[in-house]
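One protein chain is absent from this view; the other protein chains keep their places.
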Amino acid sequence: MNRHGFSYVVPQAFSSLRINGWMTFAAIATIAISLFLCLLFWLMVINIDANAEQLESNVEIIGYIADEIPQEQYNAIQSKIAALSGVSSLTYISREEGLQRIAPRFGTVEQLLDSMGGVNPLPNSFSVKAQSPEAVSGIAGQMAALEGISEVRYGESEVEKLFAFTSALRFAGIVIMALLAVAAVFLVAMTTRISVYARKQEIMVMKWVGATNWFIRCPFLLEGIVLGLVGSLLAVGAAFFVYYKASAYVACSLSFIVMLPASALWLTVSLIAVGVGVLMGAIGSIVSLARFLNV
Amino acid sequence: MNRHGFSYVVPQAFSSLRINGWMTFAAIATIAISLFLCLLFWLMVINIDANAEQLESNVEIIGYIADEIPQEQYNAIQSKIAALSGVSSLTYISREEGLQRIAPRFGTVEQLLDSMGGVNPLPNSFSVKAQSPEAVSGIAGQMAALEGISEVRYGESEVEKLFAFTSALRFAGIVIMALLAVAAVFLVAMTTRISVYARKQEIMVMKWVGATNWFIRCPFLLEGIVLGLVGSLLAVGAAFFVYYKASAYVACSLSFIVMLPASALWLTVSLIAVGVGVLMGAIGSIVSLARFLNV
Amino acid sequence: MLIQAVNVTKVYKNGLTALNDINLCIDSGEFVFLTGQSGAGKSTLIRLMFREDQPTSGKILIAGRSISRLSERETVALRRNSGVVFQDFRLLEKNSVFDNVAITLKATEVPKEQIKLRVPEVLEQVGLVGREKEPVINLSGGERQRVAVARAIANKPMILYADEPTGDLDPQTSMELMKLFVEINNQQTTVIMATHDREIVNHFNKRVVTLASGRIVSDRRGGFRL
Partner (left out) sequence: MLIQAVNVTKVYKNGLTALNDINLCIDSGEFVFLTGQSGAGKSTLIRLMFREDQPTSGKILIAGRSISRLSERETVALRRNSGVVFQDFRLLEKNSVFDNVAITLKATEVPKEQIKLRVPEVLEQVGLVGREKEPVINLSGGERQRVAVARAIANKPMILYADEPTGDLDPQTSMELMKLFVEINNQQTTVIMATHDREIVNHFNKRVVTLASGRIVSDRRGGFRL
C-alpha cells in the first residue's frame, strides 16, 4: 500500500466507528465492563494469594514446655524444633511474657495476677511459625512428639476455615474471571462481525474495482484494534482507580487484609490486558473479514 | 391479527434466531453470563445482609458487676439493663459460669482454678445481646453509666472490622451487580437492534404491501422475548446450581458463614430475573423497531 | 375520479423541487403511461400516490379522500388496495421467489392454502414457472424484475403502480408483460406505469402523461413525446 492508500484507510476506520454511534458506544462499554470486572477479579485473586500465604503462614504454633523440664534443657529442645522441616521462625516465650500476651483480655497484668492470688498458671513455651500453611499441622504433630513438650496448640479450626474460605474465594474469582473473559471475546467477535456485515457491500465494491486485500483489511483491522484498545484502556484505568481507592480503604478500615501496592502490579496487568484487548480486536476483524476476501 | 397472521409470525421469529446462528448463540451467551454474574452478586448481597445482621447482633456485651454490690441489688440492675432500648436478650452469668466459658482456652476448669491457687478472678456479669448491630455501642455506653457495673466489654474492634468488611463487600457486590445489569441491558438492546437492522428491507416491504404494525412487530417482539427468556433462564438455572453447590460447600467447610436456603430465595429471584429479562427483550425490540414503523 | 392530485408540489430536503404544482385526475380503470426524462419526477409522483412520501404542499385524493392524514388502519387499507413495482425492485434477495411473492398475501393474512394456489398462478403469468424455490439472488436482472411484478399483482390490487417495469427486459418479454398489464387493466384495475420505452408507449394507444422538471408538459392519448 502506498501513502495515498493510507490516507484513505485511516479516516475510514474512524468514520465507521463514528457512524455506528451508540452501537459503537454500547460495544465499547460492554467490552470495557467485562474486561474491567475481569481485571478486578484477577487483582482479587492475586491479592488473595498474597494474603492467604501471609495469613496462613502467620499462624502461631505454641508448644508448652512441661513444667518438670529444667531450664538447661530448653536449648536442646529449641534446636530440635528448629531442625523440623518447614519451620520459619522460633521464639521462646517465658511464662511471664505469656501472661502479658493474654492479659489484655482480662485487664492489666497486675489485676490478672492479683485475682489469681499472684500465681501465673501458664507454662513456658516456644512459639513457632511455619514457612507455608501446608506445613503447619506437620510441624505441630512432630513437636508434640518431642520429649519435654507437654502440649501443642495452634488455631487448627481457624487455619482450616481460612484455608477453605480463601480457596473458595480464589476459585470463585477465577471462574468469574474466565466467564467475563469469554464474554469479552464474544463481544469483540460480535462487534467486528457486525461492522464487517454492515459494510459487506462496500467490501465487495472495493474488490471489484481492484483494491488489494490489505487495502480492504486495513480499516477493519484498525477499527478492531481501536475497539480493543479503547475498551481495555478504559477497563485498566477503571480497575486501577478502583484498586487504588480500595487499597486506601482497606489500609484504614480493613487493615487485617494486606493489599499488594498498585505500583507493583499495574505495569504487568495493564500490558497483558491491553495486549489481549488489541489482539482480540485485530483477530476478530481479520477472521470476520476472511470469508469476504476470497472473491 | 387473525389466526393466519399468527401462523406466519411465530415461525418467522424462530427462523430469524436460527439463521443468525452463532451470533444468536453469542448474544444469548453474553446476556446469560452477565445476568448470571449479576444474580450471583445479588445472592451474595442478600447473604451478606443476612450474615452481617446475624453476626453483628450476635456480638455479646459483657457488663461486669462491681464486687462490692450485694447480690440483692442484682435484680434492680438487671431490670435497668433490660429497659435500655435495643436490648434483645439479657443473661446473668455468675463468676463460676464465666470461668467455665473461658476455661477451654487454658485446659479444664479444675486445672485453671488449681493453677490460680483455687481463686476465681472473674466477677459476676450480665451478658447482653443487641437487637441490631448499630445498637451495640449505645447499649454498652449506657450500661457503663449504670451504678453497680464496674466495667463493660464487647469486641469493639471485631465488630468494627466485621462491619467495615461486610459493608465493603456489600458495596462492591452492588456496584458489580449494577455494571453487569447495564451490560446486559446494552447487550439486549444491541442484539435486538442488529436483528431489526438485518431485516430492515423486509420490514419496509411488509409496510408497503399493507401489513399492520402489529403484524410486523410480532416476530421481533417474540424474538426479543425468547432472547430475554432463554438468557435469563440459563442465568437463573446456573446461578441456583452454583448457589446450591456453594451452600453445600459452605455448610461443611465454611460453617461460620450462614447461607440462606435456596428454597427461600429462588422463587422471588427467578421471577424477578426472568421478568426483567423478558421485559428487556420486549422493550429492546419494540424500541429498535419504532423508527421503522412510522412510515 | 379515483386518483386526484391537486396543486401537488414536492420539494426534497436538499432543496430540489421534484414536482412543481401538479394537477392530475385519473379515472377508475384507466391505463396511464408516465414518461419524462431521467429525474423528471415520475417516481416521486408514484411515491406520493402510494403514500411512501408526503407532498410538500397540495394534496392527493384517492377515491375522494385526502391521503395526507390517514390513521394506521387507513394507510394499511390503502396499501392493501395498491400494488407497486418499484424501479429498484426492493426484493428480499436471500428469500425464495415464492416467499417474495407470498409476502403480499401473508401481510394481508390470507390463509396458507390460498397462498399456495395464488403464488404459482402469478408466477406463471410473469413467465417464472418452476423457479419458486430459487433465492432471488440467483436470478437474472429480468427475472428479478418479473418477481417484483408478480409481488405487486399477487393480491389483485385496485391500483397498480409500475415504475419502469420493463427496464431489464428484452422486447419480447416486455411485450408479454405489457399484455398482462392490459389484461389486468381490463379487469378494472387502474394501471399507472412509468416508462422510457418508446416502443411500448407507441404500441399501446393509451393516455400518456409527460413530465419535465417536475411539471406536466403534456397529457394526451397516443405515442411517445419528450
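Per-chain residue numbering starts at 1, and chain names A, B and C are given in the order in which the chains are listed.
Criterion: contacts are C-beta pairs under 8 Å (C-beta built on N, C-alpha and C of every residue); 3 or more make two chains touch, one makes a residue touch a chain.
Values in this document were obtained by computation on a predicted structure and should not be read as measured data.
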Shown chains that the omitted chain touches within the full complex: A, C
Tell me which of A:Ala144, A:Ala168 or A:Met206 is the one touching the absent chain. A:Met206
Residue list for chain A contacting the dropped chain reads 1-2, 4-5, 7-8, 201-202, 204-213, 215, 295
Missing-partner contacts on chain C, residue numbers: 12, 14, 35-39, 43-44, 87-88, 134, 138, 140-146, 163-164, 167-174, 196, 198-199, 224, 226
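The rule is simple: only the chains that are shown with their structure count from here on.
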Could you tell me which chain's Cα centre is nearest to the average position of every protein Cα atom shown? B
Going by average Cα coordinates, which chain is farthest removed from chain A? C
Leading chain pair when contacts are tallied as C-beta pairs: A-B
State, to the nearest whole Å, the distance from the C-alpha centre of chain B to the C-alpha centre of chain C. 63
Just the number, please: Cα centre separation of chain A and chain C in whole Å. 68
Centroid of chain A to centroid of chain B, CA atoms only: how many Å? 24
